[in-house]
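Notes follow once the structure below has been shown.
Every protein chain but one is kept in place in this view of the complex.
In order of appearance the chains are A and B, and numbering begins at 1 in each one.
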Amino acid sequence: MLESFIVPLLAATVQSGTPILYATLGEILTEKGGILNLGVEGMMSMAAFVAFAVAYTTGNPWLAFICGGLAGTVMAMLHGFVCITCLGNQVVSGLALTILGVGLCNFLGTPFIGLAAPGFSKFAVPVLSSIPYLGKIFFRQDALVYFCYFIPFIFMIFMNRTRLGIAITAVGEKPGAAAAAGLKAVKLRWMALLGGGFLIGLGGAYLSLAYTHLWANGLAGGRGWIAVALVIFAFWRPGRAVFGAYLFGGVMAFQLRLQAIGTHIPSSLLLMLPYALTILVLIFSAVRGRGGNAPSHLGINIEPEG
Amino acid sequence: MRKLMIMVIVAAMSVMMATACFAGAKKDKIKVGFVYVSPVADAGYSYAQDQGRIAIDKLPYVESSFVESVAEGTDSERVVLNFARKGYDIIFGTSFGYMDPMVKISKKFPNVAFMHCSGFKTTPNMSNYFGRMYQARYLTGMVAGMMTKDNVIGYVAAFPIPEVIRGINAFALGAQAVNPKATVRVVWTKTWYNPALEKDAAISLLDMGADVIAQHQDSPGPQEAAQERGKYSIGYNSDMSKLAPKSHLTSAIWNWAPLFTNVVEQVRDGVWQGNESLWWGMDQGVVDISPFSSMVPKEVQDKVLAAKKEIKAGNNAIFVGPIKDQAGKVVVPAGQTMEDGKLLGMSWFVEGVVGNTE
Partner (left out) sequence: MLGYRLQKRDEPWSWGAPIIVVGALVLSLGISALLLKLQGKSAVEGLFVLWQGSFGASWALEDALLKSIPIFLCALGVATAFRMQVWNIGAEGQFALGAIGATWAALNFPDLPGYLLMPLMFFSAAVFGGFWAYIPAILRLKLKVNEIISTLMLNYIAILLLEYLVFGVWKDPKSYGFPVTPEFTGGAVIGQIGDSRLHWGFVVCIGAGLGMWAFMRFTRLGFDIKVAGEGQRVAMYSRLPYGKLTILVMAISGALAGWAGCIETSAVVNRLQPSIMVGYGYTAIVVAWLARLHPLYIAISAYLLAALRVGVENMQLELQIPAAFGSIMEGLILMSVLAGQMLVTYKIRRKK
């Protein structure tokens, strides 16, 4: 049971949680600075396409991965132009970004459908992969998954221990006070937004470079929306984001396996599991008195003076 | 009695009038419109239909157009209507959910020929068409049955509708015909097209011990999963060998060109009629299997090709009794063949399939 069911299940969990985790962390960074970005789905799609196109033309997957991140940044720039520069509504801008991103990558991506490009394959980390059970779960993945193990830690240190991270948090909470304290509120918002966009882009790039090695319409498949939801689920904390992303990925993998065993529960009900569980965990946290508030200036634009 | 007579005459006359609209009216130029449910670029089901469209578009007297990503419901009604308004002579609606809107509109445009794919309703100027994909499924099932070592075959499937269930059953029957111990495990994804999810579904089947993966999905996600694990895979829609060269054995493929060509020729000659159901099979070339990969041994190939010949000749209807359901109850008694009406509404799995149809 353990060898044949649980270990493969958890290994699949790590993989299916990884793109969501990248995107969730990116969105946390964005929102910490006070910008609500509902364009994650469109950004991931676009990044997945750009990464694939770069991998196909240059043959260099690492370059492609970085370019995927940059595609996310460029998309975030559009959002920033509308919301930060032009003070547009963040909700609509984000939704429009999703519509635009999904459309654009389908439009541009047509010639790339059915092509093969180099990507990341799974390999065993020496020594670590021979740890019983854990080795099979965590250390027989691809390079981008290993890379992703470090990000929450870096993220935590960045947010809590560096001046820049603390300043970004301050801007998301009280831009007025932050500005009075000599912080450049608008500039910090831009940095959080673009940095977050880069992480979201990496999540998208993961989909076309490692999760699958192909380009196809709809590759993001709703993961961007899950990331938006998981930010709230995580109470804007990277640690809980890890938990949320793996939980969601794990339940999805679990229901597929329940089907593969041959259960008699209708598949529609099984597919509800990840969504229902997300709500249940939130309720459970709430009952235990846990909770977290959004950055208090989330979604509110900073108006220029004068 | 007289009333009845009048009614019969009126009915007969209206049928004649309906056919008269087409009969005799030869056309030099035919405009054909296609309505697809998904983007044609996806290399899936709509792509296969569009290949058929491209084939007839090359005919000198045909002019064609299409609208893709049309949702069933209001959108499809509007798009079909627009084709009719713009004077298209034939309208192909390629998704099941277009049926009711097409029935509605066909009544308003008696001079337009409506062709609906995969449904069951017809009108005097609307016929339906489909392909006996299950014949190709049966053959790919034979390949899988002979190539599996652990006797577990995984099948990633979209929605539990008759078309898909029929395919799975035929596949299982094919596998069992050559390997009585073969079982087919089914995972539903509830999506036609989601590459990453389909790949996950295939991985879950591989983890459960499947060593051949088949699919009724539009994306190559399952193929990739099989290739990564060093197992075998069987494709669908069009030849998927390029997408997973190390795992791909063969694909069950569509080839709509012969059927579409036949329809436009009939309309051109003024002999096309509604109220018909074209359910074409391998003998007319609408469905087929793609060339075998070099991994498939010669004797397997020969056996499958022999079976293909039998099917083409009409000697193997595939759903021939005795067929048991999952509970082991005989549903089709020995010697009987399931009729088309039953096949069209198939909603139960044959013995040897693991999974449920809900």
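Quick notes
Throughout what follows, a contact is a pair of C-beta atoms (placed from the backbone, for glycine too) under 8 Å apart; a residue touches a chain by one contact, two chains touch by 3 or more.
This one's a predicted model, so the numbers in the text were calculated from it and none came from an experiment.
Although one chain is not drawn, the whole complex shows that of A:97, A:170 or A:260 it is A:97 that touches it. Of A:145, A:229, A:247 or A:260, it is A:229 that touches the chain left out of the display.
In the full complex, subunit B contacts the hidden chain through residues 33, 39, 41, 65-75, 77-79, 81-83, 85-86, 96-97, 100, 120, 159-162, 165, 190, 341, 344-347, 358. By the touch criterion stated above, the residues of subunit A touching the omitted chain are 42, 78, 81-82, 85-89, 91-93, 95-104, 106-107, 110, 217, 225, 228-229, 232-233, 266, 268-269, 271-272, 275-276, 278-279, 282-283, 286-287, 291, 294, 303-304, 306.
Keep this in mind: only the chains that are shown with their structure count from here on.
In whole angstrom, the spacing between the mean C-alpha positions of subunit A and subunit B is 38. Chain contact summary for the complex, subunit B toward subunit A: residues 39, 41-43, 154, 160, 185-188, 190-191, 193-197, 199-201, 203-205, 207-208, 210, 219-221, 224, 228, 242-243, 354-356, 358.
Those residues of subunit A lying in contact with subunit B across their complex are 4-5, 8-9, 12, 16, 106, 109-110, 113-114, 116, 121-122, 207, 211-214, 216-219, 221, 223, 252-253, 256-257, 259-268, 271.
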